[in-house]
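See structure below.
Yeah, one chain of the complex is gone here, protein chain that is, but the others are all in their spots.
Entry: chain A
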Amino acid sequence: MPNCKTVVPYNGTPEQELRLREIIAEHKGQPGATMPVLQAAQEIFGYLPEEVQIIVAEGLEIPLSEVYGVASFYAQFSMNPKGQHRISVCLGTACYVKGAADILSAVEQKLGIKTGSITKDGKFSLDACRCVGACGLAPVMMVGSDVYGRLTPDQVGPILDKYE
């Protein structure tokens, strides 16, 4: 389960935590409070690490398993921060038929991480995305704002090495 425990150390600030606690206080006791609080938490921290979910659980006085159940259900929530370089491999129809799945697994292999997660040093995060509007170049991968097209799996390694 890539969207689970992150390998990057938590670096939330007391200011961020204070803002989250204020939002929790606003919603506490209301039915369905978990969703808006988690949305706000992701807004504040950029993602939902275990430390943040514990603050939410204790603040709302609900089990951590309930918070995690909601956070792991919705695709909009991420439990991993984004890396210094954000890699998106397009899995849209055109890219997919042109072998994007092989590109994605080449990236996973190269970085030693699963889709949806981040390398230990925080340098690269990897996501699959849907259509970046460059179907003519399929299969396509983006690293940050750089677009790489007509890719073959063996090109992946050298491209990523440029960002090291």
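Assume a contact is a pair of C-beta atoms (placed from the backbone, for glycine too) under 8 Å apart; a residue touches a chain by one contact, two chains touch by 3 or more; residues count from 1.
As a convention for this text, contacts and distances are computed from a predicted model.
According to its UniProt record, the chain left out of view corresponds to "Iron hydrogenase small subunit" among "Fluoride-specific ion channel FluC", "ABC transporter ATP-binding protein", "Cbb3-type cytochrome oxidase assembly protein CcoS" or "Iron hydrogenase small subunit".
Against the chain not shown here, chain A presents residues 1, 4-5, 10, 50-51, 53-54, 62-69, 72-74, 79.
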